[in-house]
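Below are the structure tokens for one structure; questions will follow.
The complex is shown incomplete by one protein chain, all other protein chains being positioned as in the whole.
Note that the chains take the letters A, B and C in the order they are written out, and that residue 1 is the start of every chain.
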Amino acid sequence: MSEIEARRLKAEEVGHEKLILNLGPQHPSTHGVLRVITTLEGERITEAEPDIGFLHRNFEKIVEGWTWSQVIPLTDRNDYLANINNEHAYVLAVEKLAGIEVPERAEYIRVIMSELNRIASHLLTFGTFAMDMGAFTPFLYGFRERELLYDIFEKVTGARMMHNYVRLSGVRNDLPDGWDKEVLEFLDRLENDVIPDYYDLLIKNPIFEARSLGVGVLTKEDAIAYGAAGPILRGSGIDWDLRRDMPYSIYDRFDFEVITREEGDHYARFMVRMDEMIESAKIIRQAFEQMPEGPVMGKVPRVLKPEGDIYSAVEGPRGEIGVYLVGDGNFKPYRVKWRAPSFSNLSILPLMAKGQFVADIVLTIGTLDPIFGEVDR
Amino acid sequence: MNWELLGFAFLTGMLLYSAFKVVTTTYITHAAIYLAFTFVALAGFFLMLSANFLAAVQILVYAGAVVALVVFAIMLSQRQDYSGKPIEETRTEKIERTFGSQYWGALPLVIAAGVAAIMIVIYRQVVAAGYWTSEPGPALEDSTVAIANELFTKYLIPFEVVSLVLLAAMIGAIILTKREGQR
Amino acid sequence: MLGGVLGNVYNATKSLIKGHLVTLKELRTPKITVHYPDERLELPLGSRGMPALKVNQDTGLLNCTACGVCARECPVDAIEVEAVVGEKGRKKRYPAIYNLDMTHCMQCNLCVEACPFDALEMSDAFEISRYDLDDLIFDKEQLAEIWKTHKAVRITGGEKL
Partner (left out) sequence: MPEWVMAIIKILIVLAFIGLNGMFLIWAERKVAGFIQARIGPARVGRPQGFFQLFADAIKMFSKEDVRPAAADKWVWWFAPVVFFTPVAMAFLVLPFGPNVIGLDMNIGLIYLAAVASFALLGVFMAGWGSNNKYSLLGAMRAGAQMISYEIPLILATIGVIMITGTLSTQGIVEYQVAHGWNIKTQFLAFVVFFIAMLAELNRTPFDLVIAESELTSGFFTEYSGIRWGMFMFAEYTNIFVMSALAVTLFFGGWASPFGLVGSVLIFLIKTYAIVFLIIWIRWSVPRVRIDQLMTLGWKFLLPLSLFNIVFTGLILLI
């Protein structure tokens, strides 16, 4: 007996008429391949159960057969919207484990690229959230800006998405000449033209406000209990950002604010992302000012056989990307555990979906913004 | 060719067949859809009688709104699950199983056609005998205005009373259908 | 209360009109769409397509010595190398077979970084779709051909583009 039949029988026993609706895995708005089994009463959801694993590709086991440096291109594919952040997380962990030194300039480049990637990811989230709400145009505006940003990425890393740019002890290559000007131009345009347009087009729209204000509220307690991360945590009013609270790399040298909102609804989570883009721009500007000249690659030991275990985490666009590594003195990792923020964020969905309209669960998935490369790994 | 007669025959057939199906079909949604077609055929009769306004109102109120509400009520109250008819057995097979031959499926059509034929004969006889040959009503222009004038002068009080009764019925229905906890 | 409602209506209308003006403005802005097969974007230097085998300009031979480092470094085992050791007239080892399986390759640049002999480069050849999977396994002649016909650049560690 399939689970749907079982649910139907259960519903019949209770004597209520319930409609079991399968959202996904092939559904235009489930980000990636998420299947949510929802039980409906009219248009209200009484129960929602996410079913994941359609994109499972055994990341953690595969890398046990690869050398330490071979893993880097694969980390790109975990959260494919935050490639540099993922590479950064992994590389930081290995560097800590093996005690590798990183040159100053490489640290700055890593920070700049990570923050740019955060902006790219939030631009996409802006777009997909608008599309979940039925507004198609902001989606394409978000994508347009992101594409321009990817052009900038391509000039440095040689690829638009799967950069494979961060290396143990540094980054693969130095920034090309004049690249910083391009980035700063993009940031100026983003802050002065693009984001105000977004405000006019979508965020101040009365329908947008009606759909997002006070909907899908996540309380502080629940956010902590479910291990929410990133903008979802901060949207519920918890002031926690790894970049400030557990500074890694060189984040303690920058002056930026951690955006929090008290309400915990769709609007709050959405606005946290919008404001974080501006904070990221701030960090990038400071980084360009402070950046020293010098090499971008340090010395990597010829034979890399670290021993011991380590947990290290970075703040990705979706929250804490944690990497737990165990090395047994071999040229391959003994165990890699990937703490994906989307996974823990998605676990809140059943709680938040209860009592919502069908239309709102789509928005809830939109603000949780899970990336299935990362959820299923 | 008498176009009027042809139209009458068509409408009669449609009306009788769909009315027959409303009560005999086993699927309640189908019944509602047949009901809509019955109303449309009825509107066709109004049109033939030059009562344009009534025909339009017939479609607007009955075929449009009432049937929609009926379908709504069906969908909201149905106890069975939502799968339509069983797919194992086609209609032809079912008829064959019940009657022994699939050709019995045409029975309602035959009956409808027969009744339609009888109606046409009667119509012709009656018309030929001159019973119904009243003068054609007043010119078309006045139909709407005439109805409005009647409604708002002569029948004003009954009209308002009916609307009040309907309102009361509506509120009553809402209260009755609300579940205990929601009151 | 009525005033509040009217104020809301006013604000909503105003912001709706503002939003519509944004889309109206976009009607006239220049489009960034590129009609791909007819027009192409200039790829930046170092844009990664598929790897190519570098040919020595003077001798016309491959730089590759078939040492097999790239094959070992490749995470997805896309490279297959077999060496021939010194025939007459040629000093170095050279590859008898050098196959690159583009059905596996993820264009990560790791083989180029590993190569100690300046024999591999990332070319900007990205239009590599074929009707047959077997055609996606490139042998050494094809890889050299790609190096000759495409812009290729080698980035190994830390230098500027």
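Rule of thumb we're sticking to: a residue touches a chain if its C-beta (ideal position, glycine included) is under 8 Å from a C-beta of that chain, and two chains touch if they have at least 3 such contacts.
Fair warning: this is a prediction, and the values are worked out from it, not measured in the lab.
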Q. Can you list the shown chains that the absent chain is in touch with?
A. A, B, C
Q: Check each of C:L16, C:L43 or C:V76 against the chain that is not shown and name the one that touches it.
A: C:L16
(Q) Need a quick check: the contact residues on chain C for the chain that isn't drawn. (A) 16, 19-20, 22-24, 26-27, 29, 31-33, 35
Q: Quickly run down the residues of chain B that touch the omitted chain.
A: 27, 29-30, 33, 36, 40, 52-53, 55-60, 63-65, 67-69, 71-72, 75, 82-85, 87, 140-141, 143-144
Q.
Considering the whole complex, not just the chains shown, which residues of chain A touch the missing one?
A. 19, 21-22, 27-29, 43, 130-137, 140-141, 144, 201-202, 205, 207-208, 210-211, 357-360, 362
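In this section, only the chains that are shown with their structure count from here on.
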**Q.** Between chain C and chain A, distance of the C-alpha-averaged centres to the nearest whole Å
**A.** 25
Q) Hey, how far is the Cα centre of chain A from the one of chain B, in Å? A) 58
Q. When you check chain C against every other chain, which residues touch at least two of them?
A. none
Q.
If we count contacts the way the header does, which residues on chain C are in touch with chain A in the complex?
A. 8, 11-12, 15-16, 18-19, 21-23, 26, 32, 43-48, 73, 75, 106-110, 113, 122, 155, 157-161
Q: Report the residues of chain A in contact with chain C in the complex, numbered from low to high.
A: 66, 69-74, 137, 141, 144, 147-148, 151, 154-156, 158-159, 162, 164, 167, 170-177, 197, 200-202, 204-206, 295-297
